[in-house]
Every structure is written in C-alpha cells, then in structure tokens.
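Working notes, beginning with the structure itself.
Some chains have been omitted; the remaining ones sit where they do in the full complex.
As written, the chains take the letters A and B, and residue 1 is the first residue of each chain.
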Amino acid sequence: MAQAVVTEALSLNNPLFGCYAFYCAVLVLKMMFMSVFTAMTRLKTEVFASPEDAVFARSAKARARTNLIRDENVERVRRAHLNDLENIPIFLIVSLVYILTNPSYFLATMLIRIYALARIIHTFVYAVVVIPQPARGISWFVGFAITGYMAVQNLLCFLN
Amino acid sequence: MAQAVVTEALSLNNPLFGCYAFYCAVLVLKMMFMSVFTAMTRLKTEVFASPEDAVFARSAKARARTNLIRDENVERVRRAHLNDLENIPIFLIVSLVYILTNPSYFLATMLIRIYALARIIHTFVYAVVVIPQPARGISWFVGFAITGYMAVQNLLCFLN
C-alpha cells in the first residue's frame, strides 16, 4: 500500500513538491543570511575567529585579541545559526519523505508554511531584536513539533 | 547503464525506500531528542547560553553566571549533538543516493539498520551513561565506515 502511494507521489504530478521546493529555498536563503549576519557582526565588533581575518581587516585591535575574547553579539548570532543547523536540514529531509507519503494537501502545505514562518520568527527574536522568552522558545517549539509530527507520520507509514 | 538502474530505482517499486524512510525518521527523532536533552541538562545545572533564558527560568544563580561558566554535563550533551550534526545529515543524503544505485536489498537494509543502531549506541555511551573508550570510538567508526562505503559505491556507480 505504502508502496503504491510512494510511486504516485514520486512521479510528481504531486503539487506538494512545488510547495516543498519553494519553502526549501526560502529556508536555505534564511540560513545563508546567518553566515552574512555573523560576518557583519564580527566586522562591527572587530572580533574575528582567525588571525588572518584580523590582518585582512587591518584591525590592530582585532589582531591583538583574536581568540582571546568572545563577543556576546557575535555569539548570539552564532547560536541562532547553530540552532538552524540543528533543526532545518533534518526538517528538509523528513519533509521530503513526508510529501511522498500522500498526506492531505491542505495539511502538508500548511505545516511547511508554518514551519518556515516559525524559523524566520525564531531568528528574528533570537538574533535581530532580542525579545524576552518565551518568544524564542515558542517559535522553536512550533518548528520542533512539526518536524516531530512528520517524522512520526513517516515512521507509521513505513512500519512494514 | 547507471542511468537505467536509477530510473528503475526511482520509480520506487523499490522496497528499499521504505527501509530508508523508516530509519531516516528514527535518526531524526534521535537527533531531536538531543535538543530536549540539552535543554533538560541546562535546566538541571542552571547553565544557560542566553541571559533571557536565565531570566525566564527565574534563576538568580543562572543569571549571574550566564556566559561565564560552561558546565561539563551540558558540554558533553552538546558534543554528542554536534557529532550527530557532523555525521547523520550527510548519511541521510548519501544513503538516499545509494538506494537509487540498485544495491543488494539484503546488504543495503543491513547497512541502514546497523547505522541507526550504531548512532543510538554512540549517543548512549557518549551522553547518557559515560562508558570508557573505545566504546564511543567503535560506535562512531561503524557509522563512519558505512557512510564512507556508500559514498565510494556512489562514486564508482556514477563515474561517467
């Protein structure tokens, strides 16, 4: 049964794949933004990770303290980025398998859209404008719960 | 030749995909557990990464020391999680390509199952009950070797 379902879904007259591909690109661009944001914060605070970066930025201040101090603004952006790395790649893989299990079109597209929105909010309240908890906790949990729901659905669908 | 093989495998009357999807979900749920485990350990030891978390936990102790100390219990769970991030997403991508190369059904399913088991053991001996080396080294290497085997098979299959 699951077999037949997968075959059909993979022949992709499945419009769910378009939704997946679109929000996959949105989430990847969001993650790419974190790299740029980290670099910008490092330049502004003159806190670099590698000595050669301080040399290139012609920053005597930075050169002296590379590896000696950590800047909380840089670390905050890095934590937000690491949280993305912990959550988004596994979502992109699980949700790709999920759309092959022939789920309700309405439910699947809503889950994917809400996930993308939740992760964008997570980044915003974590690293752009720091908002007191539980703002970040809630946005993180929404994404976490959606990933977990899809993973469990995949488990059940392919249990034998 | 490789072409024809891929076409057949992707039309997915290939039962290997079910095995992949099942253990993909298992591994993703295992990784999600690491996030919860980290949060639990942070709460127990009152060592938080961000000041707003200490405020939310109403922990005066935590508030004073956020970013000043690192707790070895928290760091151990985080190292186990980072090791997952270094190993599992690339396995999920390489093994997806691998099952499209028409491998032996027995071999492929055994490799996927052993990989999942090895990673679960890795987490257990690293972060749940610390067992002396080489327990962690062996469980890590089993997963590493399986990923490497699949990657080399993919290389050879698509060499031209």
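Operating definition for what follows: a residue touches a chain if its C-beta (ideal position, glycine included) is under 8 Å from a C-beta of that chain, and two chains touch if they have at least 3 such contacts.
Nothing here was measured: the structure is a model prediction, and the numbers come from that model.
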{"item": "Given 2 placed chains, full-complex copy number", "value": "3"}
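Going forward, only the chains that are shown with their structure count from here on.
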{"item": "Rotation angle superposing chain A onto its copy chain B by C-alpha atoms, nearest 5 degrees", "value": "120"}
{"item": "Chain A-chain B separation of Cα centroids, rounded to whole Å", "value": "17"}
{"item": "Residues of chain A touching chain B in the complex", "value": "2-3, 6-7, 10-11, 72, 75-76, 79, 85-87, 89-90, 93-94, 97, 100-101, 126, 130, 132-134, 136-137, 144, 147-148, 151-152, 154-155, 157-159"}
{"item": "Complex contacts: residues of chain B adjacent to chain A", "value": "10-13, 15, 17-19, 21-22, 24-26, 28-29, 31-32, 34-35, 49-50, 52-53, 55-56, 67, 81, 85, 88-89, 92-93"}
